[in-house]
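With one protein chain held back, the other chains of the complex are shown just where they sit.
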Amino acid sequence: MAGHAAVMEAPTGFIRKYIFSIDHKVIGIQYLLLALFAVFLGMVLSAFMRLRLAWPEEKWPLLQQIFPQGFAGGPMTPEFYLAMMTMHGTIMVFFVLTTAPLSGFGNYFLPIQVGARDMAFPILNMLSFWITFVAMAVMVMALFATGGAPIAGWTSYAPLSALGQVAGPGLGAGQTLWIVSIAIFCVASLLTSLNFLTTTLNLRARGMSLLRMPLTVWAWFTTAMLALLAFPVLLAGGILLLLDRVGGTSFFIPGGLVVSDQLIPHQGGSPLLWQHLFWFFGHPEVYIAILPGMGVTSHILSTFARKPVFAYKAMVGAIFAIGFISYIVWGHHMFMSGMSPFSSMAFSITTLAVGVPSAIKTFNWLATLWGGQIRFTSSMLYALGFVSLFVSGGVTGMLLAQPAVDVALHDTYFVVAHFHIIMGVAAIFGIFAGLHFWFPKMFGRMMDERLGKIHFWITIAGVYAIFMPMHYLGVAGALRRYAQLTEFDFLRPMQPLHQFITVAAFVTIAAQLIFVFNFFYSMFKGKRAGANPWEATTLEWIIPSPPPHDNFGPIEPVVNHGPYEYSVPGAAKDHIMQTAPAEEARR
Amino acid sequence: MPLALAFFFWAMALITVALFIARVWWLPELASAHGGAIDDQLVLTLVLAGIVFFLAQAALGYFIWRFRARGSERASYWHENPKMEVTWTVATAILFIGLGIQGNRVWAKYILTQAPPDAVTVEVTGQQFAWNMRYAGADGKFGRTDPKLINDANANFLGLDEADPAAHDDVLTQNLMAIPVNRPIGVILRAKDVTHSFYVPQLRVKQDAVPGMGIRVTFTATKTGEFEIACAELCGMQHYKMRGRLLVMSDADYEKWLKDRAAAQ
Partner (left out) sequence: MPAATIPATGDLLRPGAGGPGAGDGSFGGDGDGGRRPSPRARQTHRLGIWLGLASVTMLFLGLTSAFIVREKLGGEWAEFAMPPLLVVNTLVLLASSAALERSKRALAGIVPSGARPAVSGVEVPPAYNTWLLAAVALGLLFLVGQAVAWQQLSARGIYLSTNPHSSFFYTLTGMHGLHLLGGLVALGYLTAWRGRLPLLALRRRTEATAIYWHFMDGLWVYLLLLLFVWK
């Protein structure tokens, strides 16, 4: 080719380079920083929740000075608790678990791993970040809204969420801002996923056939497909909910409601309709959060076990199967909702069916380790932690998938344990694994391994100490979304366990400062990283760390190998780069 | 590092399983006829899930220790093993689908059971933040209600229309429900403001009460005593203390209770 014809010029001004950048790498880091802010906010909110759950009647003079309303009279008020709960769930699900693994890492590494110089539509990409930013800003506004932050939970079930301030504090302006923020977020996610799909399908390097793509790319691709088709349905629901609140319509509000002795002038809507629309999005959303983590884990296990991913094609098939089945399981959130019992039966079977591809993934991860030469970097520790958490959170799905068992477990702490372990903590471990793995590529410096390991140990022990006991609470009937569990005789004996969980949570939360320190310290003071510090094979490792603006400079990568050619017998080195000459694999 | 991590996964799995087996925290004591089947299904699934959980964590720990890097040795190179893959796919599919079918049988038996004609019928209406119970009284008919007539200040929580003759003998209580033991109970669940959920842990009954719907639940209590009715669906600020009392009593006691209440009204 003609010299540097393909090289793009890098922008020079600060604003075009770092703020309104159209470089997918800068946008990826912007997303990650947004998620880092969000995860800290969400974590602080959860600390407040745990505080009240453990010591509901205790007075906190210091906190009362900071939040005179939230701690009116000394103890935390129940509405403050519910606001913390709602915002914790919302911020974590949307602005952390959707933003970091998909929009963050996906933006940075998907184009590089397929051998493209940027996303298919860079300006659209920049727009999606800034729209997400606006959504985040509106959500933070909801937190400080007049009348309080919303208290309807991240699921915002109608009619509670549709009736306005009359139904409770925070359900006025706060709830409206919540819906607006989510609607904006939907639009941003659509644009992102459209970009991901187009890039993967159309901008792959020469030789990068679909079955030579790293499993991370497959995971992002499938996730983008889920997001593209699931978020519009939430948007539809959000628009209808907003109209119910401000336009006087009755999509979700039935007739003849009397709230606080006031007759509500609405007619004939259906509360279950909101649940259906919400969960039609909500269940794929769970996989939007976890699929990228699965991809990252496969990628890292293979790299540090120095072995090819076991059954690559089955892994790709499983990702697709999970993605597809996730669209036909949403009713399992509604077994106790008054939906037809026959629908429950169908949803139960489809839900258990999603366990099959999930089990395949677990088996294949274990088989990937078998016969390996495992290198215990902190990134690998997180990936191994992911596998353990995925198993722990996954097996409880067998219980919750059955409507009969849900009679006992629905809306108890068993559910809280289940989804926190599998879509919360496991996904976060996926993020940590990815961050420690790709940090040298993104910033040109290594993260501190010792701090990384200390952080791993405290975190894994901490999360198990927090969430495992919740299973026992759930079996004993402890209900979620209770501002305190001391008002019922059957709940009171479990209070010591709640206090144990709270202590574990505080320790774990404090340990996250180690990570933050490591992250920012290493960014400036870390050991310099070479192009390929982990001796990995995929395309991001053939270019300098950090990569130039156009990723590959004058090189046109040509892919000759699959993504996980480690320990190939007879090869000179124990890993073969994807771009290595084709002969290298032969003896 | 590898040995420590292996030990961690093993210990975590052991402690988790041990605490389940020891039943330090366990299901509330059963007090209903259908609950036995639910408990059995729960325990069966829990045991299977526990076995899968334990084996997977144990294997993970073992592999971590066994396949730690040793010097410059090369890892073995294998891509796939179709026979093994098909085996575990089929095995998990049979396990999961079998469990699903068995679970659906338990579910169908519980949820599709209709209250027999001689069942005691109670209408339970949730509101922020209380349970309103209504018994049809001597005529066996519920009186007409109208949301326009609802007036909490006058204790007309349901908007009962006094003009309707059937309304006169309706027995109304708030946060208090009495039922006879060993007789089928048909509960009609309603809500007058937002969605609530009628939950009695010992009876293994949990069902949302949705505004605009009348949802039926049927059960038979098998133990006398006092139980708690909790709300299991977020309904607003005082969701956590939306507490009702359920009195399960002998047939004779129940009839007397109902008569006394009717007389007191």
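Each chain gets a letter, A and B, in the order it is written, and its residues are counted from 1.
Keep in mind that, in the parts below, a residue touches a chain if its C-beta (ideal position, glycine included) is under 8 Å from a C-beta of that chain, and two chains touch if they have at least 3 such contacts.
Since the model is a prediction, treat every value here as computed from it, not as a measurement.
Colleague: Tell me the shown chains the invisible chain touches, ordered by label.
Modeller: A
Colleague: For the chain that's not shown, point to the residue among A:V96, A:A116 or A:V463 touching it.
Modeller: Touches the omitted chain: A:A116.
Colleague: One chain is left out of this view; which of A:L243, A:L263, A:A346 or A:A461 touches it in the full complex?
Modeller: A:L243
Colleague: Identify the residue among A:L177, A:L194 or A:A505 that touches the chain left out of the display.
Modeller: A:L194
Colleague: In the complete complex, the non-displayed chain touches which residues of chain A?
Modeller: That gives, for chain A, the contact residues 4-9, 22, 115-124, 190, 193-195, 197-199, 201-210, 212, 228-233, 235-237, 239-240, 243, 247-251, 255, 267-270, 273, 276-277, 280, 550-552, 556-557, 559.
One rule holds for everything that comes next: only the chains that are shown with their structure count from here on.
Colleague: Taking each chain's centre as the mean of its CA atoms, how far is chain A from chain B in angstrom?
Modeller: Roughly 29 Å, centre to centre.
Colleague: Using the touch rule from the top, collect the residues of chain B that touch chain A in their complex.
Modeller: Interface residues on chain B, with respect to chain A: 1-2, 5, 8-9, 12, 15-16, 19-20, 24-28, 37-39, 41-42, 45-46, 48-50, 52-53, 56-57, 59-60, 63-64, 67-70, 73-81, 84-85, 88-89, 92-93, 96-97, 99-101, 103-104, 106-108, 110-112, 127-128, 147-148, 150-153, 159, 192-195, 197, 199, 201-202, 204-208, 210-213, 215, 228, 230, 232-241, 243.
Colleague: Which residues of chain A touch chain B in the complex?
Modeller: 78-79, 82, 151-153, 157, 159-160, 163, 167-169, 254-261, 263, 268-272, 305-308, 310-314, 336-338, 341, 344-345, 348-349, 351-353, 355-356, 359-360, 362-364, 366-367, 369-376, 381, 384, 387-388, 391-392, 395-396, 398-399, 401-412, 453, 460-461, 464, 468, 471-473, 475-477, 479, 481-485, 487-490, 494, 497, 566-569, 574
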